[in-house]
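Quick one: the structure is below, questions incoming.
A single protein chain has been omitted; all remaining protein chains appear in their positions.
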Amino acid sequence: MAELFFVTKAEYVDRALRGFARDQRDIVRLHTAPAYVRALATNPARRVGLVAGGGSGHEPMHVGLVGAGMLDAAVPGRVFASPHNRQVYEASRSAAGPEGVLHIVKNYTGDRINFGIAAERLRHDGIPVARVLVDDDVATESTQTATGRRGTGATIVVEKLLGAAADRGTGLDALVELGRAVASRSRSIAVASAAHTSHVTGRPGFELAPNHIEYGVGIHGERARQTIPRPPLEDLVERMVDDVLANLPAGTRALVLVNGLGGTTAIELYNVFAEVEEALGRRGVAVAGSLVGTWTPALDMKGFSVTVTMLLPDDGAWTALWDAPVWTATLRKRG
Amino acid sequence: MAELFFVTKAEYVDRALRGFARDQRDIVRLHTAPAYVRALATNPARRVGLVAGGGSGHEPMHVGLVGAGMLDAAVPGRVFASPHNRQVYEASRSAAGPEGVLHIVKNYTGDRINFGIAAERLRHDGIPVARVLVDDDVATESTQTATGRRGTGATIVVEKLLGAAADRGTGLDALVELGRAVASRSRSIAVASAAHTSHVTGRPGFELAPNHIEYGVGIHGERARQTIPRPPLEDLVERMVDDVLANLPAGTRALVLVNGLGGTTAIELYNVFAEVEEALGRRGVAVAGSLVGTWTPALDMKGFSVTVTMLLPDDGAWTALWDAPVWTATLRKRG
Amino acid sequence: MLIGLYLAAAEAAHARLTEYDQAAGDGDFGDNLRDGLRGAHARIPDGADLATETETAATYFLDEVGGTSGPLIGLLLRSVASAAAASPSDVDAAVVRGLTEGTAAIQRVGEARVGDRTLVDCLAPTLDGLRGTAGPIDWTAAATAALAHARATADLTPRMGRASYIGKRALGTPDAGAIGVALFFWALALYRDPASRDALPDPAAL
Partner (left out) sequence: MLIGLYLAAAEAAHARLTEYDQAAGDGDFGDNLRDGLRGAHARIPDGADLATETETAATYFLDEVGGTSGPLIGLLLRSVASAAAASPSDVDAAVVRGLTEGTAAIQRVGEARVGDRTLVDCLAPTLDGLRGTAGPIDWTAAATAALAHARATADLTPRMGRASYIGKRALGTPDAGAIGVALFFWALALYRDPASRDALPDPAAL
């Protein structure tokens, strides 16, 4: 722990939640034992509550996305660890609408199981529950295991679009259909030039030779399958855009998320975004909406990810959902 | 440059500005040759344009703070270098209101001179100009030179309050008076556990022994006068709060900025904020408004700063100005 | 009663369970199971019937026990509790139905299929065997079968859970979770027929 600025006399995730809830007291309320974050304002048109969660260390995901137009509740685990099913269960009971609750879950075993158990418990209580699984990381496309692609930055896009749809009174089944469609049209790839600081050892999570990068790194410090000599940024972005598009249906308009992994500066991310926009343009894809910033970090890792959500030929009202009002700690639009 | 994600085929500050302006095209317009960022929306009640600027590498300061309720224009220099006076001059001409333009300047020689020259030129053109100098860093309180305290995180507070006051139609002299009052009641201190990546060498800006911190570090990689063994976060915050309050008039309510230096995670900053709030509380100071995030970084330095703006006994409407609407790339309030 | 017997088995098997989870995971399974049963056991009111004791244990595992296995075992126990509450007079049938529903819930939640090397590889084949038999249930035979199925996981390459990360290197050691649920059948056998103890293997030596 030595190298991260965490309190030593209390549990630092709880401490951060407390600080967050104090800072954002106009938007959220913190529930403790079990810990979850709840939106103060609920759109009366919502029939389904939206709940997401996962390990801590990926902030603002998810607590920073709780609020009008997005999540009704978020459930933070300890750093890089799944939340307990009881957190999910109680947050969901609190957030459920008249038509139940939708879980937005990143594809990790612990998250799947704990959200799944909570769902079993909610159904047992008579509350309808459904799940949208986000699995966008093309670096994990063809592993030998049954675990599938990891869920990373696309979660932000899925949560935004589902939040806007829920605000229109969309029912549970239609939300699931939308969420699955968005997830299936969203892919990401991440690179890192330096590991995060391990919250366990206080040392870098892995060692990387100078001028090398992990190509396809995970958001918990999972190394990539490849360490490559660092190409110029222009060439690196070309390759990333190619790898992402290769895993997506063809299209001409896209939502783009350029995401810092925690130790990456805004000036770097805007360099990346300028390159991504041009790289997509050369491939006939226009940027219909963008987010550039630290949205899904891996603690303080130095690196970034690129997420593309390819819009449907007829748009399917997705850009309207993207532009719809949202008011959370971190994402704010007036619509 | 090797270790930062910057383009190699173009000037990376210009590239970042382009990416930023594309991403934020609803809020800003980028002017090139010379480079400055201009707000699209101007409050018709404003009689004075607000212009700030300084070296790049401190984003969102200042370009991310251009927009309704805050800056009319921002002038970015190269990384850690003052903008050219011509950038300031042209941005100010573009942003000037019927009662002229106010420059918000951080206390660094290059910035003072270039803003000063631009001011001379503007006056020569018949445009009224005044300046508010921000010099909040208590680590530089008693140096032997004539340079004075550095300007750091308090700039955000000064810009927010002046932006709101300008929106009420406040004139140039009254804005200067307000800005100077806010600056004089604002103090900061910064610590770092690891240097930023030098944009020149691609290596850490300085070396720091494990489990040591720079106490009183600057935002361009200026080392502190003291390197100290790293205390527990609780004790570190106590000391920082003491040092900041020692340089402020007494008071019972304050605005607080907990600022990451670039490579610091939200979960760490919220740990810090929870400690700061309690430390202030033990000293009889309530937090009347807060901002927690990466607001004034030093590229990707690992560390944080704490800024306190002590409110006047009668508040002087400062909290109303703090809560007033603002709509920039990075800071958004509905009022 | 039933939970007390399960606790006794988990205490006896604790070291082995830890060792097996260490070999393929993070080594906490023995703690999770034993400490969960200790906590559950302490909360069961005196003279509780089967439905009450399994319901109490289920809630404790679901709410308080960590790891992947804790809440999965909670689901299993809760299904048994619901079935026992629904048919208090026909315990055997209720328990089988409860275990079958619980296994289905575990598979919905954990998405493990038979052969992925998880506790499902003890539950599913053992219950298949029970459903095949006519007449009253021979719980001693069921427990023996459960332990055999659990031990057979040593031949499976993991495709789910933490063990999937080490792949074939898990071969040769049984799956800790599978042994852990086999102990529930061991407890059931003793619960239904206290005289069966001598016919059952020593839980410390699995």
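Lettered A, B and C in written order, each chain numbered from 1.
The rule is simple: a contact is a pair of C-beta atoms (placed from the backbone, for glycine too) under 8 Å apart; a residue touches a chain by one contact, two chains touch by 3 or more.
A quick note: this is a predicted structure, and the numbers were derived from the prediction, not measured.
> Taking the complete complex into account, which shown chains does the hidden chain touch?
Counted over the whole complex, the chain not pictured touches B.
> Looking at B:119, B:132, B:276 or B:329, which makes contact with the chain not pictured?
Within the whole complex, the residue contacting the unshown chain is B:119.
> Which of these, B:8, B:109, B:201 or B:226, touches the one chain of the complex that we don't see?
B:109
> Among B:31, B:58, B:84 or B:199, exactly one should touch the missing chain; which is it?
Going through B:31, B:58, B:84 or B:199 one by one, B:84 is the residue touching the chain not shown.
> Residues on subunit B that touch the omitted chain in the whole complex?
Subunit B touches the chain not shown through residues 84-86, 89, 109-110, 112-114, 116-117, 119-121, 124, 144-147.
Just so it is clear, only the chains that are shown with their structure count from here on.
> Using the mean of all protein Cα atoms as the middle point, what chain has its own Cα mean nearest that point?
Taking the mean of all protein C-alpha atoms as reference, the closest chain is A.
> Using only Cα atoms to place each chain's centre, name the chain farthest from subunit B.
C
> Using mean CA coordinates as chain centres, what's the subunit A-subunit B distance in Å?
Going by mean C-alpha positions, subunit A sits 29 Å from subunit B.
> So what's the Cα centroid distance for subunit B and subunit C, whole Å?
59
> If you average the Cα atoms of subunit A and of subunit C to get two centres, how far apart are those centres in Å?
Once rounded, the distance between the two centres reads 35 Å.
> So which bits of subunit C are touching at least two other chains?
none
> Of all the residues in subunit B, which ones touch at least 2 other chains?
Residue numbers touching two or more other chains: none in subunit B.
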